[in-house]
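Only one protein chain is missing from this complex, and each of the others stays in its spot.
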Amino acid sequence: MSGDRQRLLAAEGLTKTFGGLRAVIDVSFTVAEGEILGLVGPNGSGKTTVLNLIAGALRTDAGRVRLAGRDITRLPPSTRTRLGIARTFQLVRPLRNLSAADNVLVARLYGRERADFSAARSDSLRLLDLVGLRGKAQMLATRLTLTERKRLEIARALATQPIVLLLDEPLSGLNPTEVDTALSLLRTIRKVGITLVIVEHNVRAVRALCDRVVVLNSGRRVVEGTPGEALSRPEVIEVYLGTRSARAGFDA
Amino acid sequence: MTSIHVQNAVFGLLIGGLYGLGAVGLSLVFGVLTMLNVAHGELIMLGGYVSIWLFTLWRLDPFVSVLVAGPALFIVGAGLFWVLFRRLIHFTEEHKIKNSILIGFGLALVLQTLAILAWEADERAVTPSYAGEVLALGGVVVPLSRLAALVLAFVVLGGLHLFLTHTRQGTAIRATAEDEQGAALAGIPIGRVYLIAFGLGSALAGVAGALVSVSEAISPAIGLHWTLKALIVIVLGGMGNIFGTFVAGVFLGVVESMSGFLFGNAYREVVGLAIFLIVLSARPQGLFARS
Partner (left out) sequence: MTVPRLVPPALIACGVVVLGAVPLFTSSRSLLTWGFLILLYIALAQSWNLLGGFGGQVNLGHAAFFGLGALVTRMLWLKGVPLVLALLAGTAGASLAGLIVGAPSLRLHGPYFAIGTLAVAEILRITAGNVFPEVSTLPARALAGYHLAPRYYLALGAALLTMLAAWRFGRSRFGYGLAAVREDEAVAEASGVHAFRHKLLAFVVSSALAGLTGGVFGFYHVSFYPQFAFSPLWTFDALLITFLGGVGALWGPPLGAAFFLMLREALAFRLLEVHVLIFGILFIIIVLAFPGGLVEGWRTLARRGY
């Protein structure tokens, strides 16, 4: 159905309160199949919380999440993963006492499509190859460097065979060379047909990568549009002023 | 309500106050350090022995012994923190909980066995002159010493509340429980706060133990019993809420006492387990916590 392709993923009026703090307030947007949507906004504006609500790590107070028209609001995160929503964590969380290969293997065994052990193993190694960790396959995840863990995080998410991939600040903490490598990896991921929702602070990268952006501030959606138009709106610049990297991005 | 029910409720209330006091120290330690010391009941047991000792040696009144048992167990607790639990403070929250439980389990056995080696396995009691005196209200009797223990438990909790809300140390402890990283950034010495909180939690166990000795027999084996009551009370009352804990203790005491009467004393302990499982299924944040 073309309607479902336009609205592959839909957030409808998402709201989340922590104690007295309203972290996400009535946020709605849709993501079309094959699209890359950027979710931007200053620190604490609720981006990670939105991803958690979509992935099911947090329960919504109000609102719905739909995947290809199906209401998944009440499903546990593991079920959403098996339906095709994968995510990475902003603060990387490898399975510390498992090898890099086994981190990916678990996701391949439990993800959207079932695989037998030998197929799952070779798929895992292929994915480690894709993110440049083939040589570290047997290393315990605790012993990987931070950037290696970030790549492992992406390999693990890809191993679930996602339809939609949610990435929480995949570029933070990377040096410029690593950013370029990561950007080309993300383009590769899009090419195989995976829809992407990316939370990112690096405005230059957002401009280069995203088809559309949703800007959050204090838990509310303030602007939505193409990166070009949305990021040059005065209210967005105002929201962002103060962080140097952001200003650099606007100047560019 | 017939007077037999009232009588049961009164006994439940009297023991429940001690459940509450026994639980508060454990709750405080968990709230501040995210460590669950399952040897807490053994600290209560040690507090009980302090009172027994002082009474046997110098006929010291158990209500006076409270003043010794508190500080003595503060030192014991601070020592245990320094030697054992301090090693966990850099662990992730999940590992802190898990490893503190494991260590506490081993520690409980060690303390219990030490107590058996030191004082034999049999039960002891203090027997002050006023032990048998009761207050008769209509058809209901209230043992005076138990009533005094309940009042004192309440006073101790009030004092704790004042300490936590009106002193620098107390504020530091609360701030750490609320937001450890924020507290550290604000210049609060986290290590010392941990030491004091652990000592304070243990001191509360010591006070509880001395008050328990007023009305119950003390033996090396009572530790697990008191740990269990404390844990159920904490789950019932919600973590980190002093008066919620106290109310939950009283609630548990009364429900146990009434159901012991209804279902037969052999099954009275099962009620605690049932309450625990029901609360977890229905309201895991506890009955008395603000959501």
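In order of appearance the chains are A and B, and numbering begins at 1 in each one.
In this section, contacts are C-beta pairs under 8 Å (C-beta built on N, C-alpha and C of every residue); 3 or more make two chains touch, one makes a residue touch a chain.
Remember, it's a predicted structure, so these values are computed and weren't measured experimentally.
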Residue among A:A86, A:A137 or A:L167 that touches the chain left out of view: A:A86
Full-complex contact with the absent chain, from B:I4, B:I75 or B:I101: B:I101
Residue touching the undisplayed chain, where the options are B:V38, B:V126 or B:A197: B:V38
Residue touching the undisplayed chain, where the options are B:I4, B:L67 or B:L273: B:L273
Touch list for subunit A against the chain that is not drawn: 55-57, 76-79, 81-82, 86-87, 89, 93-98, 102, 105-107, 109-112, 117, 156-157, 159-160
Footprint left on subunit B by the chain that the document does not show: 30, 36, 38, 84, 87, 94, 97-99, 101-103, 105-107, 109-110, 113-114, 116-117, 224-225, 227-228, 231-232, 235, 265-267, 269-270, 272-273, 276-277, 280-281, 284
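Here is the rule we use: only the chains that are shown with their structure count from here on.
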Euclidean distance of C-alpha centroids - subunit A vs subunit B, Å: 46
